[in-house]
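Single-structure report; data block below.
Apart from one protein chain that is not included, each protein chain of the complex appears where it belongs.
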Amino acid sequence: MTNPNQKNAADASQTVSGHRGLSFEEAIIFEIDTPGSSAVDLPEPEHDRDRLGGLRRRGGVGLPGLSEPDVVRHYTRLSQKNYSIDSGFYPLGSCTMKHNPRLNEKMARLPGLADIHPFQPASTAQGAYRLMDTLAHWLKELTGLPAIALSPAAGAHGELCGLMCIRAALEASGGARSVVLVPESAHGTNPATAAICGYAVESIPGNGNGRVDLNALKERLGPDVAAVMITNPNTCGLFETEAKEIADAVHTAGAYFYMDGANFNAIVGRVTLAELGVDAMHINLHKTFSTPHGGGGPGAGPTVLSEALAAFAPVPFVVHGPRGLAMAEHAGQGEAQHSFGRMKGFQGQFGVFVRALAYMMSFGKDGLRQVSGDAVLNANYLRVRLSEELTASYDGICMHEALFDDRFLKDTGITTLDFAKAMIDEGFHPPTTYFPLVVHGALLMEPTETESKATLDQFCESVLALARKAKRGDAVDDFKNAPVLTPRRRLDETQAARKPVLRWKPMPMPQAAE
Amino acid sequence: MTNVRYTKDHEWISVDDDVATVGITDYAQSQLGDIVFVEVPEGGKSVSKGGEAAVVESVKAASEVYAPATGTVTEGNGALGDAPDTVNTDPAGEGWFFKMTLADAAELDGLMDQAAYDTYLKELDA
Partner (left out) sequence: MRYLPLTEADRGAMLSTIGVDSVDALFSELPTGDPSFDLPDHQGELEVERALTAFARENLSCADAPSFLGAGNYRHHTPASLDYLIQRGEFLTAYTPYQPEISQGTLQTIFEFQTQVALMTDMEVANASMYDGATGCAEAAAMACRVTKRNKILVSGGVHPHYRDVTQTQLKHIGLTIECLAPDPIGIEDLIGRIDDDLACVVVQNPGFFGHLVDLSPLAEECHSHGVLLVACVAEPVSLGLVTAPGTMGADIVVGEGQSLAGPSSFGGPGVGLFATREKFIRQMPGRLCGETTDEDGRRGFVLTLSTREQHIRREKATSNICTNSGLIALAFSIHMTLLGEEGFTKLAAINHANAVTLAERIGVLAGVKVVPQNFFNEFAVTLPKPAADVVDELAVKGILAGVPASRFYPQYEELSNVLLVAATEMTTEAYMDALAAGFKKVL
């Protein structure tokens, strides 16, 4: 048991090495430099003739050298300080932390898919083009929209793609507009993206039921509104039941309906976007389609487009020609005549495409329907079980994520942050906290479909016990001090922001002796 | 003797002869948490009542500071560059953000005095 009065957990068993059993203290590479060492054996260059024009680097780079055993040990130890999906339950709302299948990794490493160059002649890359075309087909089928831009590199990038298509379409029909409407519960990338697209951003309030206020929206729509960006299910985990009415109102006003597809995992295989009146939607392949999060990417945000927007899609995209498949690479030419431009270098996130397609083929249309089914089932199970002690923000069925707020912690002196840190000691990654901003002290939990009932039950038992402990009022310090069982305790983020230290610096050279 | 006035966005303004000093209140700094960075306007910049004049950042939030009145900035508090925490420790004194001349002193009449601001805070906490 942790002793809340024991502030310095390291005191518990101080070792000479600083390691504690399987938990290792690991220096940064610059501190374990063995000058002259390398984990690579390279031959000497064949000759030393140069064509550098005198621009040879002087003074070296300053990189540390290590042998292979030390490098492997360094990164192995560091990896062991990380929580991951492979380690345990990771219910981060709107991130869709589902299992990352290893088949995807194996396929991405096939030499015929990994060791190919973006600019090799089309005749030597037909398989790559065909793979991209196949992925495009799957995504168009699953969403019911006729066109797609594969090149955005992440969700935020996909949002930009959608808005740029919309802007291009409006400008082409002579009616450039100036405002984008975004629900107050929207993810921060939505207004940030709208601003990059040159739009002013205005917020639409929610109704009391966690959804967009349709009347407020209708009142604000006008000839200056270019688009509305809606997430469905929304960031409260609720299906926007008036999505069709919203779409109709938006279209009547001559604007476009952009859907943020971050939560597609809730509805994949069960609804088409045409039914929801969507003009453009990005899909996060690293969420719904299982490509790994990798500690912060890479992702991919292919964006499906309606007929009205299709012509404006960015390059590059696959085209069917007389001699096989080819890539349209130049905006303003051929099939890319009206394209708004290029968003990404080379041919897009091909390695991510391979992984996503392997996943889609593994599940098929029947399996993907089960994915959304189990995802929503798991979230509702959490919602119902945890509501015994936690305060769900909205009544009724949720979609793939359940939203709670900090009313259950009222008068305990414990915040959502403290509660989340206590969950860490229980062996669970906390849910998303303090988002969406529309409730106080939000806890947004998305279990995904790849969790067993046993895991969910264990999670619920721990969280309910923590909630009861919080309400008892006699263990506030336990929460304030949490986590204590982790490689590091809470870190001083104020110091990090006030006096940023963003890199290691070499010691200044000592002055030469006289 | 300075007469301090307050805005609904928790800025304070106090006038001494021709120069007004602007900062944020103790309530504001406690809501923000540890202040990590402050961006103050430069001398010579024009500001209008309700317009953005400065930015204050904590670890998890960034907030605009609005000018309580129209006028011209005479100086920004450069000391906050190295010591942003002064805003936390002394928001009404050394934690001032900028000084300005006023275009129309009568604009201050519409702002809350100490009693009105205290009442306002009580209503917020309810």
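Note that the chains are named A and B in the order they appear, and that numbering of residues resets to 1 at the start of each chain.
Operating definition for what follows: a contact is a pair of C-beta atoms (placed from the backbone, for glycine too) under 8 Å apart; a residue touches a chain by one contact, two chains touch by 3 or more.
Predicted model only: the values in this text are computed from it and were never measured.
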Per the definition of touch given earlier, which of A:15, A:173, A:241 or A:337 contacts the omitted chain?
A:241
Out of A:308, A:331 or A:464, only one touches the absent chain, namely A:331
For the full complex, which residue in A:174, A:296 or A:322 touches the chain that was left out?
A:296
Since one chain isn't shown, list which residues of chain B touch it in the complete complex.
36-37, 57-62
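We take it that only the chains that are shown with their structure count from here on.
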Which positions of chain B touch chain A when the two form their complex?
33-34, 36-37, 57, 59-60, 84-85
Contact footprint of chain B on chain A as seen in their complex:
434, 493-494, 497-498
